[in-house]
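Missing here: one protein chain of the complex. Every other protein chain is in place.
Entry: chain A
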Amino acid sequence: MAEQQENFEIDLGNLTAFDPQHQFQSIPDNREDLVKDCIAHATKLIQAVADNLFSLPSTEDASGPVVPLPQPTTKLPREKPLPKPAPPTKWEIFAKKKGIQNRKKDKLVFDEQTSSWKRRYGYDRVNDDNDIPIIEAKMTDEPGVDPFAKRRSEKKQRVEKQEKNRLYNLKEAAKVGALPSHVQLAATALPITGTQTAPRKVGKDELQNVAGMAATSTASGGKFDKKLAGEKPPKHDKKYRKFLPVVEGSGMGSLEKQQSDKILNKLMAKNSHEIFNVSKAVDMYNVKSDKKRRNQQGKSSTMSSKLKVKKSPYKNASKGSSKKGGSSSKGKSGSSSSKGNQSECSFG
């Protein structure tokens, strides 16, 4: 809501007023006077902010009127990147597919065995396996197996499986860079607050690159180095430069010409509007003017032919030369006239 009021730019969200127009009549030499001037003007600015601020709808609080502030209009940068949404865990994907919804469960559950309220999970919980002193044998039981030990090991396996699943989900989150903030990877000593990524394993390609770089440090470019087991000769992944035959011919021989033609055409096409054959244009113009003159001569031939014959070549020559010499000056002095010439030529 940058409001214009007496040309002040007001940003209510930041309680800021900016006067871009104010100029001091004469900057006083004394700093104290200058400060005084500034404060006097700042008072005006602050008053303008306050006018806006106090006109907002307020609610009375014990300590004073509380006013809802609008969002600041001056954009300032964030201090940390936006948090990334964590990818759904495997269970969340499954639950969504099946339409399973989270329901709140009570922390305490009534235990019928002891007829008392007990915790659902944790120490001293309801239906705790550890509380059962006797397990009744079934017909299917194998002799010689301790049912208590079996149950303990099963429980342990379940816990391990859950831990594995948890790690998998964390790994997936780490890939996107959306680890929960309280979880940190062991390699990073400081808390993950922004975009620190997990240390990567060095890949096969990267190792090859490093080996290639090391090879270039020898004079032979690694040609005579001892090869490790399974090491391949370095790949040349850039294109080799090919030269086309210069001698003209058919097939490959004409390729060179084609290439240069292509480039030339491109250049010509770009500047085609500028191409203007001066000598041809001048010739045409001369021919035209000659024709005109001849026509005129045919109509009014009062003078003797000798005089004319004598005059005309001289005139012609002078005109032609002046044309050639003056074409540039003409172009400079009056572009419209030269343009007219051009158009005439093209039509003719």
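Going forward, a residue touches a chain if its C-beta (ideal position, glycine included) is under 8 Å from a C-beta of that chain, and two chains touch if they have at least 3 such contacts; residues count from 1.
To be clear about the criterion, contacts and distances are computed from a predicted model.
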One chain of this complex is not shown here; going by its UniProt record, which of these names is it: "Trafficking protein particle complex subunit", "Ribosomal RNA-processing protein 42", "Ribosome production factor 2 homolog" or "SUI1 domain-containing protein"? "Ribosome production factor 2 homolog"
Logged for chain A, residues touching the omitted partner chain are 13-24, 27, 31, 34-35, 38-39, 41-43, 45-47, 49-51, 53-55, 58, 61, 63-69, 72, 74-83, 167, 170-171, 174, 181-187, 190-195, 198
